[in-house]
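Step one of this worksheet: look at the structure below.
For this view, one protein chain was removed and the others were kept in their places.
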Amino acid sequence: MHRVLQQPFKTAVLVLVWGWLLLLVLTPNLLVVGASVMTRDPGTFLSLPLNLDSYRQLFDPLYLDVFLNSLYMAAVTTIFCLLIGYPFAWALSGLGKQRQTLLIFLMIVPFWTNSLVRTYALKLLLATNGLINNALMGMGLIDEPLKMLYTEGAVIVGLVYLLLPFMILPLYSVFDDLRQELLMASHDLGAGKLSTFLHVTIPLTLPGVLAGVMLVLLPAMGLFFVADILGGSRNLLVGNVIKNQFLDARDWPFGAAASILLTVAMAVLLLAHRLSQRRLGEEAQT
Amino acid sequence: MSRWLPKIYLTLVYVLLYLPILVLVVFSFNGSRTGYRWGGLSLEWYESLFNNHAMVQAMWNSLWLALAAATVSTIIGALTALALHRYRFRGKRMLRGMLFVVMMSPEIVLAISLLALFLLVGLQLGFVSLLLAHVTFCLPFVVITVMARLSGFDESLPEAARDLGANDFTMTRTVLIPVIMPALLAGWLLGFTLSLDDVVVSTFVSGPSYEILPLRIYSMVRVGLKPEVNALGTLLLLFSLTMLMLSQWILTRSK
Partner (left out) sequence: MKKLALAGLVVVTLTGCSSEEEPKVLNLYNWSEYMPQEVLDRFEEETGIQVVYTTYDSNEAMYARLKLLDESGDYDLALPSTYYVNKMRKEGLLEKIDRDKIEGFEKLDPELINLEIDPDNAYSVPYLWGTTGLAYDAEDIEGGEVTAWEDLWSKEYEGRVMLTNDMREVFHIGLRVLGYSGNSTDPDEIREAYEKLTELMPSVRTFNSDAPRMPYLEGETDIGMIWNGEAVMGKEDMPSLEYVYPEEGTIVWLDSFVIPKNAGNPDAAHQFISFVMQPEISALISEDIGYATPNLAARELLSEEVANDRTSYPTPEDLTNAEFQEDVGDEAMQVYTRYWEMLKSGQ
């Protein structure tokens, strides 16, 4: 009796979720792959014949430079997030439980606040007549205002500011698990602080680091509005290039190819993440 | 010294994190038009915000959209989490994997792929296209929230219910739902906030028939320093703070 009743419920749920994912994730992505091998058409956006021109265009030295630059900005962002976030998560995990909860809460608050508004708030600080310059000049530290807005540096500051919680949260969760047991054990066995850090802490937090890197590096290449607002509307990120192809220049195949490049980057990172987890699993078993 | 160092460091990072927000809130009460200088306390910008027709309309539109997107994604997400937790089925790993990939994909990739789909099937860009897109990116977050709750939950309860003759549907309704209710609410609130905050996906899949807040803000911010943005930002901050405290309260109370 309950077999029969159980099946329709299960089937309905699975059909619903698979249907949704197939229709709104898989199909659209296949469409993008399709678009990337078609030819630009001024009238209908896309036309035949099929070819690999847009991929060739991606590796055109000029666009390649944009991608490398975008990758560089994203990498710098990630490194800053890691440099700030790693000691942060470590320090956080050493506090009392109640304080941890409160501080994590405070970390999430900005993440729940509109990201455009936060980017805009940075502009108030970084502008030539902005608060930082006013403060520095008021203190007599500088005579001329520093030109900070509309530079690559400003964009990196914006990206770090928006993405830092995404680095801290996964790191915090690994530190939280690991702190008490393993570190103590290693200490008991007579390992020095540095050696503990190098041989125990780093490898064990690696999955957290990789998760954080993934959560920061990929969005950092795509957040076009940060480059628009803080970078002076220059094409600093792959996201800007993709957006321009679709909403300005109408070169869909090229925009699609550029977005596939991002997807490939994601796949590589996901793979690295999995491998690191698997290795850790094996080590734990031996 | 070494005891204090971490604390000083933590404080420093929090100061940096909150400084821009603090500046925003303070300047939303600034009477001066030029944005950088202090011109006395004033509610001028809040007033001009609420007198702005298009802005108020966009606010309502955004709230409706977030409400609908959060609700739909919570329903689908919760059912999915239940299925993943309870059943064995073919392609289970693939389903998990796919949800994970959706969560990790850069928003812009999702955005253009959905745009391509909507254009192909001739769907008018507006409320429906926004809803479909927002549910899609909220879904994995809801699934994860609910799964986390389910994994810490006593397996013997549903077994007992079944032994007492309850079928799956009844069991779900009477035993599971009450247990995962806090996670549902937390997931719903997360979906609501994600939807309200989204710029990247909405830029691509919205049409003039349904203008939403983030895009209004985007066009204002691009024009330059507008004190109204400070006021709006403060209101949004207050709003998300309330939502977040609500969700934390729900989660901790249930423990």
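As written, the chain order gives the labels A and B, with residue 1 at the start of each chain.
Everything that follows uses one rule, which is that contacts are C-beta pairs under 8 Å (C-beta built on N, C-alpha and C of every residue); 3 or more make two chains touch, one makes a residue touch a chain.
Not measured: the values here are computed from a predicted model.
Student: Specify the residue from the set A:62, A:141 or A:194 that touches the hidden chain.
Tutor: Touches the omitted chain: A:62.
Student: Since one chain isn't shown, list which residues of chain A touch it in the complete complex.
Tutor: 42-43, 45, 62-63, 65-66, 69, 127-129, 145, 147, 149-150, 232-236, 241, 244, 246-251
Student: Please output the residues of chain B touching the missing chain, sorted low to high.
Tutor: 34-35, 53-54, 57, 64-65, 67-68, 71-72, 74-75, 115, 119, 124-128, 131, 173, 177, 184, 207-209, 211, 219, 222-225
In the analysis below, only the chains that are shown with their structure count from here on.
Student: Please report how many Å separate the Cα centroid of chain A from that of chain B, as a whole number.
Tutor: It comes to 17 Å between the two C-alpha centres.
Student: Within the complex, which stretch of chain B touches chain A?
Tutor: 6-7, 9-10, 13-14, 17-21, 23-24, 27, 35-36, 76, 79-80, 82-83, 87, 89, 91, 95, 98-102, 104-110, 112-117, 120, 132-133, 135-136, 139, 162, 167-169, 172, 193, 196-197, 199-200, 203-204, 214, 217-218, 221-222, 225, 229-230, 232-233, 236-237, 240-241, 243-244, 248
Student: Can you name the residues of chain A that touch chain B in the complex?
Tutor: Against chain B, the touching part of chain A is residues 1-2, 5-6, 9-10, 13-14, 16-18, 20-21, 24-29, 31-32, 35, 84, 87-88, 90-92, 94, 103, 105-110, 112-125, 127, 129-131, 134, 161, 164, 214-215, 218-219, 221-225, 228-229, 239, 242-243, 246-247, 255-256, 259, 262-263, 266, 269-270.
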